[in-house]
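All protein chains but one are shown in place.
So, chain A:
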Amino acid sequence: MGFKNLPMTTVKPTENKESLFSEKVRAEIDTWVAKYPEGWQQSAVMAALRIVQDDNAGYLTQELMDQVAAYLDMPPIAVYEVATFYSMYEHKKVGKHKVCVCTNVSCMINGSDKIVDHMEKKLGIKLGEVTEDGKYSLKEVECLGACGGAPMFQIGTKYYENLTPELVDSILDGLE
């Protein structure tokens, strides 16, 4: 009866799930729930958190995590565990453009420090902070698997490689 072979569902399923999230978000989560066997809706927790995060300007709140728990009939703590384990879930406000800069070995050897310095000066914020106008935020990440193009960063779903301060300027300035 370990929690490996039994779903971690709550005893009392949540009633009126329609009160949670918008219809669009629910429909999107449901497509993920449908991928798993009946009763294993908790398996969709990662997708659900991502969908909800995207819908909330890129970050999660405790309230939203609780709603995900309620929607998937999971104990809230089980959702907190997932949401705090993966670094791509945000628990604080992020900028409109979240710049995820790699500082892992290959990028570091290829001068990621300089890139970070440059961006910090340019935007007037440190790693982990958001610009006052809310447009940019900087985040330090581990290897994104693009060492061939080190140093690199990721904004949204796009990778930018072989960065130089000049290239960084043009990329950042070119964002809406």
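Methods note: a residue touches a chain if its C-beta (ideal position, glycine included) is under 8 Å from a C-beta of that chain, and two chains touch if they have at least 3 such contacts; residues count from 1.
Everything below uses one rule, namely that contacts and distances are computed from a predicted model.
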item: The complex's invisible chain, by UniProt name, from "Electron transfer flavoprotein subunit alpha", "Transketolase family protein", "NADH-quinone oxidoreductase" or "Heme chaperone HemW"; value: "NADH-quinone oxidoreductase"
item: Selected residue (touches chain absent from view) among A:L20, A:A78, A:M108 or A:C143; value: A:A78
item: Chain A, residues in touch with the chain not shown (by the definition above); value: 1-4, 6, 8, 11, 62, 75-78, 80-81, 84-87
